[in-house]
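To start, I am sharing the structure in question, which I have written as structure tokens.
Note that one protein chain of the assembly has been removed; the remaining protein chains are unaltered in position.
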Amino acid sequence: MCRWIAYSGQTIALERYVAAPMHSLIAQSIGALESSDSTNGDGFGLGWYGEHEEPGLYREVRPAWSDENLRHLCRYIRSHLFFGHVRASTGTATTRPNCHPFAHGRWLFMHNGQIGDWPSIRRRVEALIPDEYYRSRYGTTDSEAVFLAILGSGGERDPIGATARTLATIADIVRTSGVHEPVRFTAALSDGRDLHAFRYASDGTANSLYYRDGGDHVVVASEPLDQDHSYWKPVPAGHLIVASKGKISLRPFTFDSRIAAE
Amino acid sequence: MCRWIAYSGQTIALERYVAAPMHSLIAQSIGALESSDSTNGDGFGLGWYGEHEEPGLYREVRPAWSDENLRHLCRYIRSHLFFGHVRASTGTATTRPNCHPFAHGRWLFMHNGQIGDWPSIRRRVEALIPDEYYRSRYGTTDSEAVFLAILGSGGERDPIGATARTLATIADIVRTSGVHEPVRFTAALSDGRDLHAFRYASDGTANSLYYRDGGDHVVVASEPLDQDHSYWKPVPAGHLIVASKGKISLRPFTFDSRIAAE
Amino acid sequence: MCRWIAYSGQTIALERYVAAPMHSLIAQSIGALESSDSTNGDGFGLGWYGEHEEPGLYREVRPAWSDENLRHLCRYIRSHLFFGHVRASTGTATTRPNCHPFAHGRWLFMHNGQIGDWPSIRRRVEALIPDEYYRSRYGTTDSEAVFLAILGSGGERDPIGATARTLATIADIVRTSGVHEPVRFTAALSDGRDLHAFRYASDGTANSLYYRDGGDHVVVASEPLDQDHSYWKPVPAGHLIVASKGKISLRPFTFDSRIAAE
Partner (left out) sequence: MCRWIAYSGQTIALERYVAAPMHSLIAQSIGALESSDSTNGDGFGLGWYGEHEEPGLYREVRPAWSDENLRHLCRYIRSHLFFGHVRASTGTATTRPNCHPFAHGRWLFMHNGQIGDWPSIRRRVEALIPDEYYRSRYGTTDSEAVFLAILGSGGERDPIGATARTLATIADIVRTSGVHEPVRFTAALSDGRDLHAFRYASDGTANSLYYRDGGDHVVVASEPLDQDHSYWKPVPAGHLIVASKGKISLRPFTFDSRIAAE
């Protein structure tokens, strides 16, 4: 399991949430509390939007806690919408292209979860990615494959629908794979304007996700960033948060396999 | 273009050819002579056979010339059959899984060349890899894909035939891809007993390859490792070297597309 | 020999000079023209000033040419005064703390040159660093030691005088070291307001340095960044450039050993 945060709101320095809080993302890299892995030391990444349409990316294989560059960059890079992720690998190699977030055009994606028994279903999931998106397959993770499959399923026009369609298809693939592993999908997706944060699991054990509505901004995180848990509300399993220009909505996120067949 | 060496013969320390000669592989990493890229600084790797059936691997993203570990390892690791490779990327990321040599079971492979316009044909080449070998697709290079396709085409029983069949199929894929880029394949393949070193190009510009027959050993290299060029003979384009237990044979290596259709 | 650039002027994205020009700093990392080392692949670094008094730093051991992060960061980080450096090590290890630029408080420093026979004189040069600055001795290079010695010699109040005093003292140390190696010092020093760029050598072979006066900005670089050499003027050996708020002055930079004795 990995840990991540996403922010949407007034433009701020990334350090405000990545480095500064008592239980910041960097602190979670070496001491996560609500995860089966307390150490998330298999690389990390930042993605942020600013003056360009395409987001910026900084990904590194070293643990976040010992990266001097990370503290400098978080202090100087400012953004109205950014992602931060610390990784605990579930098997794929610790390389930069395997670190989250992933980018394609103006889209960013990051994930904490599990896509069935990945070695068994990898080819069938990769086959969901249309050629034009397959060129952006820089790594070998399940997460990147799901991201490109979502975009390839119409995600650039209809991100929520495409995510539902893709997960439904993958649920079908997993079901017919013969290996009974769940699909757990706690993920963030954005085009630089709208932030979508999903919490879903096929088996009722969805990976943790919280949000804090700050009025003019929202923070979504795998774990509360500070002790003040009254401010942090869990995103219920089977729901998603959509944040856009200061407005937040919490919506059910469900689908069934028939969607995939359409 | 990359640079590589392969050795088969009496058991020796790897430094004998990787580090010691005036124009050793490490020297070629920063000053290759017969290559379009004089710098081969996009990672490197060693693969060697010893007391285990499966070869050892050491791959690193840093340039070979500045890696202190490499000099220690080359001094202490001894082998009767080993590969060394310094990489100049043709586009894929500088990650350890993208560094040569590649291993699967008891097989090792490394490559210097070009497989058409890789982004255009990647999916069709990856589709040649059977499922049982696709699990060993740890990186994203063309070279690793060709290796796994060769093994999947029967390479473990018939390495030369499978290489010819795979290249013929790829030549067909390239020809129908609409992008007129050549297939250039200067590669080494071994199971720990026999060393196969191929030099082939679809367009008459095969990447350089030399060999030195030392009586009880053979060294094959992209460039001569010393000034004594009289000892180094070019492997002619369209040929392969097979070295096994001190015996070397030079054979034609040709194929045509009909092979692929069989 | 290394390659570096420094910029002072209107706030711009770092990519304007680090990545975009035909012979940008990144291009120079793999193909420098006016250096004994065409490859500068032993790490690199960026330092920049912005909204904080202390500069930002990004340093990495991989070659600049293959670092995907670097291109993203250069695109998003904007500054009115920044440094970029690609390193060709003269012997010290390729580690992040050995990459330029170096920072202490609001000061940045980078260097291309040689400080006598460093192993012979290292202890005596390190002894020039007062305790309060020695705590910032994170690496083992000659360049960082000279930087901290300059600051310790009053550089924060009188950067030019302290640089002259320190080099004079070092020249004395070198002269009495018994090893006849030159002192070559082509370096940049800034507090975020004034940019000082020095070109000096004890033996008449000063490392190259050029500047381009753009009216409202100045660029100083080891090599011209483009073919339009008419815009690039050499900084004469034994001179320094001082750039501050759009005004540039070229001044003689000389000293003699007696200064050190004062």
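Lettered A, B and C in written order, each chain numbered from 1.
Everything that follows uses one rule, which is that contacts are C-beta pairs under 8 Å (C-beta built on N, C-alpha and C of every residue); 3 or more make two chains touch, one makes a residue touch a chain.
For clarity, every value in this text was computed on a predicted model and none was experimentally measured.
Visitor: Can you pull out the displayed chains that the omitted chain is in contact with?
Guide: A, B, C
Visitor: Among B:D37, B:E60 or B:D194, exactly one should touch the missing chain; which is it?
Guide: Result: among the candidates, B:E60 touches the missing chain.
Visitor: Pick from A:E15, A:D42 or A:E144: which residue touches the chain that isn't shown?
Guide: The single option touching the absent chain is A:D42.
Visitor: Of the residues A:C2, A:I26, A:L46 or A:A93, which one touches the chain left out of the display?
Guide: The missing chain is touched by A:A93.
Visitor: Tell me, which residues in subunit B touch the chain that this view leaves out?
Guide: Considering the whole complex, subunit B reaches the absent chain at 48, 50-52, 56-60, 68-69, 72-73, 75-77, 96.
Visitor: Need a quick check: the contact residues on subunit C for the chain that isn't drawn.
Guide: Residue positions of subunit C that touch the missing chain: 93, 95-97, 119, 122-123, 131, 134-135, 137-140.
Visitor: Could you pull out which residues of subunit A are in touch with the chain that's been left out?
Guide: Against the left-out chain, subunit A lists 30, 38-39, 41-42, 61-63, 65-66, 68, 89, 93-94.
Keep in mind that, in the parts below, only the chains that are shown with their structure count from here on.
Visitor: Which chain's mean C-alpha position is the greatest distance from subunit B's?
Guide: Between subunit B and every other chain, the largest centroid distance is to C.
Visitor: Report same or different for the subunit A and subunit B interface, where same means the shared residue numbers exceed half of all residue numbers found there.
Guide: same
Visitor: Centroid from C-alpha atoms only, then distance subunit B to subunit C, rounded to Å. What do you get?
Guide: 41
Visitor: Give me the residues of subunit C that touch two or more other chains.
Guide: Answer for subunit C, listing residues that touch two or more other chains: 68.
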